[in-house]
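Missing here is one protein chain; the remaining ones are kept as they sit in the complex.
The chains carry the letters A, B and C, assigned in the order they are written, with residues numbered from 1 in each.
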Amino acid sequence: MRTILDFEKPIAELDANIEALKRITAEQGIDKSDEIAALERDRERLLREIFRNLTPWDRTLLARHPQRPYTLDYIRAIFDDFIELHGDRQFGDDGAIVGGMAWLNEKPVVVIGQQKGRDLKERQRRNFGMAKPEGYRKALRLMHLAEKFGRPVITFVDTPAADPGVESESRGISEAIARNLREMIMLRVPIVSVVIGEGGSGGALGIAVADRVLMQEHAIYSVIPPEGCAAILWRDPKRAPEAAEALKLTAHDALRFGVVDEVLEEPLGGAHRDPLAAAQTVKEALLRHLPPLQKLSVSKLRESRYERYRNLGMWQIATE
Amino acid sequence: MRTILDFEKPIAELDANIEALKRITAEQGIDKSDEIAALERDRERLLREIFRNLTPWDRTLLARHPQRPYTLDYIRAIFDDFIELHGDRQFGDDGAIVGGMAWLNEKPVVVIGQQKGRDLKERQRRNFGMAKPEGYRKALRLMHLAEKFGRPVITFVDTPAADPGVESESRGISEAIARNLREMIMLRVPIVSVVIGEGGSGGALGIAVADRVLMQEHAIYSVIPPEGCAAILWRDPKRAPEAAEALKLTAHDALRFGVVDEVLEEPLGGAHRDPLAAAQTVKEALLRHLPPLQKLSVSKLRESRYERYRNLGMWQIATE
Amino acid sequence: MQRGWFARRSRIEGLALDEMNDAWVKCNGCQQILFARDFERNLKVCPRCGHHHRLSARERIELLADPDTFVERDAEVVSADPLGFPEYADKLSKGRANSGLPEAMVSGTCTLSGIPIVLAVADFAFMGGSMGSAVGEKVARAMEYALEQRLPIVICSCSGGARMQEGLLSLMQMAKTCAVAAKLHEAGVPYISVLTDPTMAGVLASYASVGDVVVAEPGALIGFAGQRVAQQAQVVKPPPNFQTAEFQLEHGMVDIVVPRKELKHTLHRILRFFTGG
Partner (left out) sequence: MQRGWFARRSRIEGLALDEMNDAWVKCNGCQQILFARDFERNLKVCPRCGHHHRLSARERIELLADPDTFVERDAEVVSADPLGFPEYADKLSKGRANSGLPEAMVSGTCTLSGIPIVLAVADFAFMGGSMGSAVGEKVARAMEYALEQRLPIVICSCSGGARMQEGLLSLMQMAKTCAVAAKLHEAGVPYISVLTDPTMAGVLASYASVGDVVVAEPGALIGFAGQRVAQQAQVVKPPPNFQTAEFQLEHGMVDIVVPRKELKHTLHRILRFFTGG
């Protein structure tokens, strides 16, 4: 079943009307093209209006939209010949993180990403995109493979959070994330991360330390989910929309803070309205950002990645 | 309860008699020193005779002797200030492998060893010295710690085998051992291994790749336990003594094959008759072998370790 | 002591430890009432049940640093309010008042049983020891100083995690502190991470977990997910010692659990391994 967000409803109505007219044209041979064109213009106008005024909470809902393209959708659309590799060589294979070898046009790369599930069964198998320690360790193993063979790494970030369960705690979810942070900083090959949906706290960051962090227009990136923030601040998870506002979790906020290097435009109405166009934008961005990184010496590359993270944060000097 | 091996029985009788006479001297003030001295001479003669003719199977039993000193006994006797460190930073802390920082006279070292249990409860906790993947991974972590800070590594080998259970298989016992073999070869600090009891197959080798491998006189080192070998060869585990013969599992065999660099003499009657003397011999050997290794450059050290293992094996060139 | 206990019970009941200013204190572990002097002498470890109560940053520095050797650094680095986050300015004021500190982390140099080290200690009384940009910066600078001087660094964590009120910038302190930790790692500068009650979430999932040696205090709450979240997510029933120092030891994440009265000596022994020989 398609999910339609509240603010998408007027658009969905127009979608349905346009569909109906097209069906009439096709089935009955009656020319409805003028009406269709008019409705399409209406729709475009409406979309522009709605999307001009999106709140951070609207974007949160878009970032979590069940029809939003996921990592494997982007991988299929962007890369040639993806060979998925499995396992952390220690404990298991985590369905919440996928990774493998792929070709970006003429160049072999390693691709890694958090993967949510489309239907209930896949959602469970992929733990709703919440990775366990073995997921972060698989990711790190594949990054080391990339490093060994001089292949750049591309990661897709889309997770509500790292898995908070007892088993993940038992196997060191904190250690796994911390280790990735430390190792990714020093990786000897370029890393480009793309936040494509939910950038959920440490769970996202665990595969998102990169030379370039790109973020889709309607993705979010936050230290805590708005619901959790509202629960702490006002003991009321329903005030999540206010918390979303306070947390400054949008792509443009992230850009302003220097956390993100570029905001990737999405098709009008969001990536889920035209996944291939969204993927094309991501692909072009990757093709734009990777070559200059690949030209850097290893030491230059590592030093600028280090500086990028070393300088994040805003604090002040106490005078007194 | 003390275990007395069949061939130890005549000695045990003499031990008991000597004890009894000493008790009389102490309790009743009657001087039995002549008789004691005579019995002690008898005992020494008997020990020499018995231990001159030990079969490989006898040595197998000695290597597994429940009173034989274990890794922690040697650590306590040989090193100053042992700080045990725990855990593999991934899954757990394996009681079958202990390790930590210690001082060998004036030098800080990392010590690692397989540890059997003395009583039933400790045996279970230490899984009879059969390490699980997390044990090998803890060992490797500590070796990397040693490498990072330029401290030599000393390992004590004493295991019937790596743990063969379902859980160990699930967590990659093979991978853990294989990785240790690959990493130990390239470790940038000296490694000295001492086989102090049972050198049980891959489970032993997983912490025994070293620049110098020393082996106690009555320790064994084998590709398969004699019982298993007899079961395969003759479908009769009871023929283990013959298999022990065939397998050439004694310290002197290992020396002859170049697997071991020095055989360490044990106190007459075996290490369990005088653990401190046994430890003293081990300590002296460590103090003899480590300094020249520490003088080598890293590349020289690694290259000679590599050559040591690269050249093991006996095969022939087919002519025809 | 029993008499005092009876006499004062009604007044003491329900008071948190740090609100009590008189001769008696109540143990958070066994709920017994203790002589404040005994309690203090015992380094705030309950002499009855062994419960390790939180130390302030100053108290822990006093515990670990040789007398008069601690020289503070970077005290001037304090939090801003980059997001204009609701109530943050107030919380910062309260944090300063509660802790008597300008920020949730105190860092500097000292000797520990004669060994010169860099020492950084978090203080729970300042906004739960949470890590915002200033704390991240202080950790980073402490590590950089250790790197520059090639001094071992000891960091005592005590924190609920990343500081929500600075949003994504707090999250990025995880990467920032691990970035400098990576430099320490490459340079072979020893880093001992001491986990005290509590060490959670974004702090545990960053610099606190990448020490060469990870030490923990008995009973300390150490974990990734807040208890609420962790409980909601549970399919598997958590064991009784879930998210304690002992649980983390059992699961291979902590090298050694050390009672407070042995902490300094144990740190000294570990430091000697790195610096001696």
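Definition applied: a residue touches a chain if its C-beta (ideal position, glycine included) is under 8 Å from a C-beta of that chain, and two chains touch if they have at least 3 such contacts.
Remember, it's a predicted structure, so these values are computed and weren't measured experimentally.
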* Shown chains touched by the missing chain? -> A, B
* Structure fact -> The listed residue (B:62, B:112, B:173 or B:192) that touches the chain absent from the view is B:173
* **Option touching the unshown chain, where A:32, A:59, A:126 or A:151 are the choices** => A:151
* Would you mind spotting which of A:51, A:74 or A:91 touches the chain that isn't drawn? => A:91
* Sort through B:13, B:84 or B:183 and give me the one touching the missing partner chain. => B:183
* Structure fact -> Touch rule applied to chain A and the missing chain gives residues 81, 83-93, 101, 103, 106-108, 134, 138, 145, 148-151
* Structure fact -> Omitted-chain footprint on chain B covers residues 162-175, 177-179, 181-183, 185-186, 201-202, 205-206, 209, 221-224, 228-229, 232-233, 246-249, 253-254, 257, 259, 306, 309-310, 312-319
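Quick note on the criterion: only the chains that are shown with their structure count from here on.
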* **Centrality ranking, top chain (CA atoms only)** => C
* If we define chain centres by averaging CA atoms, which chain lands farthest from chain A? Would you check? => B
* Measure off the straight-line distance from the CA centroid of chain A to the CA centroid of chain C, and report it in whole Å. => 34
* CA centre of chain A versus CA centre of chain B: separation in Å? -> 53
* Structure fact -> In chain B, the residues touching two or more other chains are 89-91
* **chain C residues counted as touching two or more neighbouring chains** => 185, 251-253
